[in-house]
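In what follows, a single structure is set out as structure tokens and then discussed.
As you look at this complex, bear in mind that one protein chain is not there, while each of the others sits in place.
In order of appearance the chains are A, B, C and D, and numbering begins at 1 in each one.
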Amino acid sequence: MWQERKADLVATMKLRRQSLAKGWYKYSRNPLSVLGLIVLVLIGTSAGLAPYITPYPAHAGAFTNFREAGQPPSWKHLFGTDRIGRDVFTRVIFGYRFSLLLGVVVLSLGVAPGVVLGLIAGYRRGTWVEIVIMRITDVFLAVPPLVLALAITAMLTPNLLNAMFAIALLWWPWYCRLVFAVASSLRNQFFVREAELCGASRAHILFREILPNCVAPILTKMTLDMGIVILLGASLSFVGLGAQPPTPCLGTMVADGAKRLPGEWWSTIFPALAIVLVILAFNLVGDGLRDVFAVEEV
Amino acid sequence: MALLEVVDLHVGYRVFEGYLKVLNGVNFEIEEQERVGLVGETGCGKTTLVKTILRVLPVPPARIQRGQVLYHGKDILLMSPREVRGLRRREMTAIFQDPLQALNPMFTIGTQLRDILKDSQERVGRGQRTQRAITARCISALRDTGMPDPERIMSNYPIQLSGGMRQRVCIAEALSRNVRLLLADEPTTNLDVTIQDQILRKLDQLVDQRGASVLIITHSMGVVRDLTQRLYIMYAGSMVETGRTKGVLASPLHPYTQGLMRSVPRLTGQGISDGIPGRIPNYLQPPSGCRFHPRCAHAMPVCVEAPPPFYPAGDNHRVACYLYRS
Amino acid sequence: MAKFIGQRLAQSLFVLFGLSLLIFFIARVVPGDPARAALGFLATQDQVEKMRAEMHLDKPFVVQYYYWFTGLLRGDLGKSSYTHRPVTTDLGQFIPATLELILFATLISLTVGQVTGVLAGYFRNSWFDGLSRLISYLGIATPSFVVAILLIFVFSQLLRLAPSVGRLPIMVAPPPTVTGFMVLDALIAGRVEVALVALKHLLLPAVSLALIHIAQEGRITRTSIVENLDKDYITMHKVHGIRTSRLVFKYLLRPSIIPTVAVIGLDFAFLMSNAFLVELVFMWPGFARYAVTTMLNKDLNAMVAVVLVIGVTFAMVNLLVDILITFLDPTIRIQRRGG
Amino acid sequence: MPGDILSVDNLRKHFPTKEGVVRAVDGVSFSIAPGETFGLVGESGSGKTTTAQCIIGMYPPTSGDIWFKGERINAAFDRRPKHVKGDLRIVFQDPGSSLNPKRTIKQILSVPLQVHRIGSRRGRLARMKALLDMVELPADEYLYKHPQAIGGGERQMVALARALATNPSLVLLDEPTSALDVSVQAKIINLLIRLQKELDLTYLFITHDLSLMRNIATRVAIMYLGKLCEIAPTAEFFESPVHPYTRMLLSSIPVVSDEEEALKPRKVLSTGEIPSPVNVPPGCGFQSRCPEAADVCRRVDPEMVEVSRSHQVRCHRERRPDRAGHAEASVLHEREERLC
Partner (left out) sequence: ENVAVINGFPVITADPATASDWYDTEVMYNLYSPLVYPSPDGGVRPHLAVSWEAVGGDLTHWRFNLRQGVKFHSGNTLTAEDVAFSMTRFITMGRGNSGPLGQVTAVVVDTYTVDFVLDKPSAIFPETLALFFPVEKNLVLANIKKPGPYGDLGDYGEEWLGTHDAGTGPYMMTSHIPGQRLDATRFLDYFEGWSNEGWGPDEVPIERLVFIMETDYTTLMTLLRAGMLDLEINGGWTLPQLREIQEDNRLRLSFCWAQNVTVWMNSKVPPTDDEHFRKAILYAFDYESILGPWAEFGNGETGIILPNMPGYVPIEPQPRKQDLERARQELALSKYAANLRDVKVTFHFCGGLDFEEEVGLQLQADMAQLGVRVEVAGPPWPQYSASCSAPETTPNLTIFLFAPQAFPPHDYYLYSMFSASGLGWIFSAHWYFEDPEIAHLLDETRAEPDPGRRMDIYRQLQPLIAAHSLAFYPYQKPTLFAHQAYIVGPKESIAFVGPSENMHNWRINLKLKQELRG
């Protein structure tokens, strides 16, 4: 008996390992995606270890040094210093923390409700449940997210938390719609029908039969969305509605430095490129994931 | 000289997992005004073969490793795009399996038909008269296929037609010009028997009128028996047996053909055999030698070594099996 | 078709109604005092109280909404507490500038995106395909405000090639407003040189807006061309000996263009939100800049109007796109005709 | 009949759509005795699947009754008692979409076991292996595979194993082999026949392939445009088809041998296509394609009549006493030949 269960476990693990290996194989076929992943890992770890690897960790917090303000890039300050004398390189690395945190928090708050609502609406398509959920979704989707995010954050006290809150509030409808589309097409698939006919519970059908089929698009969208959320966060802080000083925040740094163009170009160009890099990396990884999942569908 | 002769054709696909060796030394020929059937199960490479002949194989992922496709003795695979286009306009054409996929959903039947005639070399002249002449020819081509009310159909879009109607349109497109060779890739697989019956009868008639040769590709033994004089049986990328249709069906020689024939449900109702054990091989690592040997009850050591050539078995009947070596 | 449009319009109305409720609600629940903001510096508490009564801020949410809604039915969106003008007047002044910008950007992104997409798709895996892929990756990853700043830095500050602010140089008197589009108005007034100058001013902001969309549209078109190239019907067209030019520009392009058209609506939404930032960077005296200002000032009436205008535009664009697709795609047309 | 395992009485299923009401099933009655293989044949769109889906409870019928083992089961699945759900199972046509591509075969097979509380947690694994053995798949290997990783025929076998997991007594087979090659089909058909014997199963077998039907069914019903045309025991059905549509079908079948050719009725040229089930014209549904449609056929829809015991047919011609039986078949053929 025990032997049998062990064999079962081993086989299951082996299957899982195999599909992971296969996924990675497909992913690794695209060198750009691999590059994106490497960049992302680099950004992630350096953001995580920022206090230990940056040259002037103090510059991320309460610090001023007007004597060294506005210095051009040099070996001492790779990306130069800003108007208060802080090391731009250090602040860019710390700035990634904010961006990544924003992305992770927004998506983890936004995705779950969106997915659940989308599943329910998709499965119960044609009933009042679907109508209520999808009309509410429509309302949220009726204006571009940045506009609503601006409107909301403009009214709240600007800080990291409120920016996250505002964006998260806007994010679920996208997942709701995505999952709705998948779920309502899967609803008539025979394997769902079969589970119903067999007497399986709603929860089983929603979360065991339909949800696994939504995972691929959700994951892909999530990686691509990380880029979009980071962009949105950067945009909000560019307008001055993001994290508050002295928190290093890429959008704020760009906005701040832009006032000093073309003279102190380094204080805006480097943070701007940093934003581009992280979004690019997420896009590349997202495309890689899409490849992985797309081939599987065939 | 045969109208079309395929010699030792090897074609594969490069995919994520590796290289799929699909066509494995295909040899076959079609004579002038001959009707040839090609029967094989799903995935044995029938469509690949047709696309190779027509030079429309997507390259990459596909790759033509070696072999020749001789049309009147000239290798199609070596022709310039211009020559190929000329060939397609005048000499050979095709009908594909899925009539919905084969018609462009964005344009009316009339537009598509007319453009084929406009671009074919059979020009009548220029100007308004030509337009009207072309339209008239389109309508008559549709009517030839047994299409009711062809004038109306001309302004319809593919989705407005039923499966049978679409297939008639495909036939009209293929036979609107006077071609010498028609490659029909499973023209009736998705249709009901009654409709299939109508369409095959019509196709038969039209090909007869034009004196063209036909290659009919199908899963169905019954269809080839009705329509063709000669038959090829294909398995996993190569031809395993050929001969006069009735002869092959009545007394199949290759173990695969025999298994297949036993699996076909008969109207006589004597029950069905157990089919053929196993399934079609994986093209990534196909079995060496005769690709059928892992499923074959008569497999011998020699089968593993090299693919068998065709051995004659009397009365035009040839089999690629070492059982018939002597 | 008429029925379809009617349905869609009704649906949009419903959504817009929900949207106005949502904005109103959000604006009410968050703290802040629009009356105070409206009055300015030296106002006394009494004056503020009076203003609050005038703005119905002392009433419950539902009553406020009722006032606003009945006003809307009369075509009255209320008064902006920031500019002290009727919101409709403000909108009338600012929208054309933004529209000009967005339309020009759309024009650029559609043409450039389409052409590169078609070429990259048809010559897939060529160097051109690789190059356009690389550029499109960069384009998608670069926020438009970053593009804007980079463009200003390079073209207007380093190279001094293009102006970086506004719609016209200060010393040039704007032509009389007819369409609200500077270029058109200048042409109508017969001042060609002004039109050219206005166009020059339009260029950088429009390009910064368009870049990301060029990338996106190019990519979608490419994908869809590649997808269609593999379709049986394209193979069939080849088999039937259709000329290459006809094959590409008629039989391939038409089905491939539909996905691009389908995303125009969504694209437009992003274009609008990007316009918010680009207008700030280029000091474009447009709607988006007005919107940001009113939002920051908690100018309730203006804010609701701004969001609604965007909602309406978005809905209209989507409707237009749907009609366009119906026009382009007979499959959908036939289905809708049945309905 | 009291002994029947399933009986369907005047079943109708109409779908309201944009274009109009689709009369997918329009008054179908039949019953199946235990141990039978009841074959339902018809061209595509004739309503076979809809009939099966009403029986299985995917949607409630518009009207009519369905009796299963003496129990009236008109409601849709969500209102049916659980034992019925276990006792009445279905295998769908498309092996691609009937198995969830994201779940392993083990997970797929465990659903009915869990839902119907069959076996202990431990025992289930053994039970699943037994099921796979039953459908002749090597259990240890297949249990841990995803459906995409196996062939079409094997998928259909897994679907069958899943259907059998709850020990049903009636299994609806909706074209279980039409997407498969003949060599694979042969295997599955044999498997079905074997399992029927072993497990005392009753089948409702849906197909459009008459030759296949000849080899598996005990009784055959022909469906056309939502209505049954003819029901007869298999042998009688093939030996003496009565309905003009049946004969048209039979004569259109491509066959592979001369013996079969001899069994086919004389050629009835097939014309026209099955009309759309929306706004069905009055009279007999087949009237538009029937080579000898009379005036009455265009006005009145015929009723089902018995030609002989257990052989029923729905054709006006059978009403006229002077033209019963095969006598008039030749007349038809003559006329047919004159037409050609």
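Before moving on, here are some points about what is shown:
Keep in mind that, in the parts below, a contact is a pair of C-beta atoms (placed from the backbone, for glycine too) under 8 Å apart; a residue touches a chain by one contact, two chains touch by 3 or more.
On a predicted model such as this, the values are computed, not experimentally measured, just so you know.
Within the set C:L187, C:A262 or C:L296, the residue that contacts the chain not displayed is C:L296. Of the candidate positions A:E209, A:E264 or A:D287, contact with the unshown chain belongs to A:E264.
Residues of chain C in touch with the missing chain: 31-34, 36-37, 39-47, 50, 54, 82-86, 93, 152, 156-157, 164-165, 169-171, 283, 285, 290, 296-298.
One chain is missing from the display, and on chain A it is touched by residues 61-64, 66-67, 69-70, 83-84, 154, 157-159, 240-241, 244-246, 256, 258-261, 263-264.
Everything below uses one rule, namely that only the chains that are shown with their structure count from here on.
Between chain C and chain D, the centres computed from C-alpha atoms are 56 Å apart. Rounded to a whole number, the gap between the C-alpha centres of chain B and chain C is 52 angstrom. Of all residues in chain B, none touches 2 or more other chains. Within the complex, the chain B residues that touch chain C are 51, 54, 56, 58, 85-86, 88-89, 93-94, 96, 98, 101-108, 112, 115-116, 119-120, 157, 159-160, 170, 173-174. Within the complex formed with chain D, the residues of chain B that make contact are 41-42, 162, 164-165, 192-198, 219-223, 225-226, 249-250, 259-276, 279-280.
Here chain C touches chain B in the complex through residues 229-243, 246, 250-251, 254-255, 328-331, 334, going by the rule given at the top.
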